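Please read through the structure below; I'll follow up with questions.
Missing here is one protein chain; the remaining ones are kept as they sit in the complex.
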Amino acid sequence: MNYARKVFAIVWKDIVAELRTKEMFSAMFVFAVLTVVIFNFAFDLRVSGERVRQVAPGALWVAFAFSGVLGLNRAFVLERDRGCLEGLLLAPVDHTAIYFGKMLSTLIFMLAVETFMLPVFTAFFGVSLFDGRLVLVALLGTLGFAGVGTVLSAMTAQTRAREVLLPILLLPVAAPVLIAAVKATAGILDGLPIDELRLWLTLLVGFDVLFPAVAFMTFDYVVKE
Amino acid sequence: MKKNDCLPLLLTVSSSLLILLGLYLALAGAPDANLKSETGRLAQRIIYFHIATAWVGFLAFFVTFVAGAVYLRTQRRQWDIAALASAEIGTVFMLGVLVSGSIWARPAWGVWWVWDERLTISLVQFLIYVGYLMLRGSVEDPARRARFAAVYGVVAFVSVPVNFVAIRLWRTQHPLVFGVDGGGLSPNMMFAFFFCLIAFSLWYVTLMWHRIRLERLRDQVDELKLRLV
Partner (left out) sequence: MGYLIAAYAVLWAISFGLVLSMHLRQRRLQLDLRVLRQLVEDAASSDE
């Protein structure tokens, strides 16, 4: 019980801190919007229709991934700068609680950004993204991303290169999540039955189970002094 | 000192010989492929070295993974050295895979790159290697550097098969217009193929031996520098 309470304490602390300033959320949100705008220029999506529908899932997840990296960086770099990390480590709790706490708070922030992005994307792409199944895909994908990202972010926050290193380390490792999420999203937008998407959903679920397990086993080595 | 020098010399000489033999087999010994064009037939001979290089490239990362994991358990420097050595060597080999693959793609399919599952996973592996080395370069404290590198080695290694599955599934949904790696290999080809695999594996061991010795030298130098201060 103590473990779960410590995890929620970390999550709660992060949420409260963010609600006060909202700076990370706004940064992530604006960045996601900008990514979509750039995609529009890059792929010349003037005319709605086939071209847009083909690019939309990819653009969506690239935006989520990039703003997710911002959020992941926030999870540890700010802690380090404010000297909070030592405090967390001194607390008499299994260090993996920090992992789960940080992962959950990052997940919540990313999901919040994604929720706010839904109407924005729907407007920009002219494709309706208000589909219940998309919520599932977003959840699974974001969970996978945050699952690996939290461990890597805890590491990169302590390096010389800091924020710059995280996407370099994270993106190759999280590529399966992006592949599966984009494919599943595309399938949903194309109106495929859930059966055909099972492949990608299984991959996502597998990733979501596997990597937090790996992180659980290795996180201690990342934060010990 | 003499006994110690015997092993590396033996390794270096024998692996070099095997590689040269492998080269002969690849260029002349193995039979021609069953392809229409002369260019295609000649270019097909690239695969003997190309795939052997890929084999070492992935094997090296497996070694980095294991060495890193053992380091986390034991905290002994020698495992970290092995992980680093293997990663460096693996990076170079992986680069070789990408370049040779690209050069093969050109005469075979007319393009400089194909997003087929094997080349793509090689690219991902290469990027992981680069990230690994950049991570190492970004941490000052040796103990922390070793720990972080080991953790990334573990996490990234686990992601490689997952990546391969994902990429393959993605590929089967958008199959390439042309078949990659056309046709099977005749028995004589198989011989050249496996011979090159073994030759390259030995070459990898040789390079590891030299690289590890190099790193140990560096440790000695660093230790002496510390003593002087």
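Residue numbering begins at 1 within each chain, and the chains themselves are lettered A and B in the order written.
Definition applied: contacts are C-beta pairs under 8 Å (C-beta built on N, C-alpha and C of every residue); 3 or more make two chains touch, one makes a residue touch a chain.
All figures in this text were calculated on a predicted structure; none of them were measured in a lab.
In the entire assembly, the chain absent from the figure touches the shown chains B.
The missing chain lies against chain B, touching residues 23, 27, 38-39, 42-43, 45-46, 49-50, 53, 89, 92, 95-96, 99-100, 103-104, 106-107, 207, 210-211, 213-214, 217-218, 220-221, 224-225, 227-228.
We take it that only the chains that are shown with their structure count from here on.
Residues 72, 124, 127-128, 130-131, 134-135, 138-140, 144, 147-148, 150-152, 154-156, 158-159, 162-163, 165-167, 169-170, 173 of chain B are the ones that touch chain A when the two sit in their complex. Taken in their complex, chain A has these residues touching chain B: 148, 151-152, 155-156, 158-161, 165, 168-169, 171-176, 179-180, 183, 199-200, 203, 206-207, 210-211, 214-215, 218, 221-222, 224.
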